[in-house]
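Here you go, one structure.
Yeah, one chain of the complex is gone here, protein chain that is, but the others are all in their spots.
And then chain A:
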Amino acid sequence: MVNSVIAGLSSGGAYALLGLCVVLTYRLVAVVNFAMTAVGAMGAFVMVSLTDRGVNVWLALLIGAATAALLSGVFGAALVRWFAGHRERTKAAVTVALYVALTAIGVRLFGGNSTGAHRFPNPFGDPVVTVGSVVVPQSVPVAIGFALLITVAVGLLLTRTRLGLKLQALSERPGTAEVVGIPAPRLAVGVWAGVGAITMLVVVLVAPRLGGDFGTLSGLISTALAVAMVGAFRSLPLTLLGGLILGCLEGLSSSMDSIQKYQGVVPFLVILVLLWWRSRREVWDTAHSR
């Protein structure tokens, strides 16, 4: 059981990163991006298709990340261009449509879970340390380290650089940000592109463990949203923690035969519990008349 929980930590680090990407997109450009993991999966499959054809893995990784960044940037530009003045729910609905379309295209291009599982490179699969019967694979420190690095880097970027201050201003008052000379559309597209590239890297990190089919990897959005909800779509440290907890829960559930087959339900349970917990003091008329 401890081995499963430890193994779950490597997924947890990756989930934390996915949650961070959701939170960043929401905080900085006010969009709940349902298409995020589908874009990441698209980049990841471009990469694995190249490695299958003998392209060097690092070059393929770079091309895959660039593809995801470009695709995400194009979606961001379209939302900025045509949906800037619309409500958050409309923009979220647009990303749901993109998610459905991308998943259909991805499954068509790269195959579903019965036909198209690809073999992703797994450079961090070897154990880094073994204590008694507990094995800690390299992927655990790598995933957690990557998650910590991105959390700290984003925190520093937002608070210590002129660009970060502009991004904060943009998230707080988009209209005012524009009239004080902050190039809101360019920054928004930059955020979308950055999030696309990071998501692709995370998808590549978890693909060897989750199985390399497009539908499964694209469906990671439910996990990402659950993790983002732990951080209330705001707090970066809480989102990081949420990712690790979800990874451990998933590891724990995989070690118990009786509940293993319901493992995929874990993110939805987390979302359900958080929705109930956060709304427990709401009065129906007040909360829903806004």
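Convention: contacts are C-beta pairs under 8 Å (C-beta built on N, C-alpha and C of every residue); 3 or more make two chains touch, one makes a residue touch a chain; residues count from 1.
Quick note on the criterion: contacts and distances are computed from a predicted model.
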Protein name, per the UniProt record, of whichever chain is missing from view ("ABC transporter ATP-binding protein", "Urease accessory protein UreG", "3-oxoacyl-ACP synthase" or "Acetyl-CoA carboxylase biotin carboxyl carrier protein"): "ABC transporter ATP-binding protein"
Among A:Arg53, A:Arg162 or A:Arg280, the residue in touch with the chain that has been omitted: A:Arg162
Sole contact to the chain not displayed, among A:Leu79, A:Ala184 or A:Val204: A:Ala184
Interface with the unshown chain - residue positions in chain A: 162, 165-166, 168-169, 172-173, 175-185
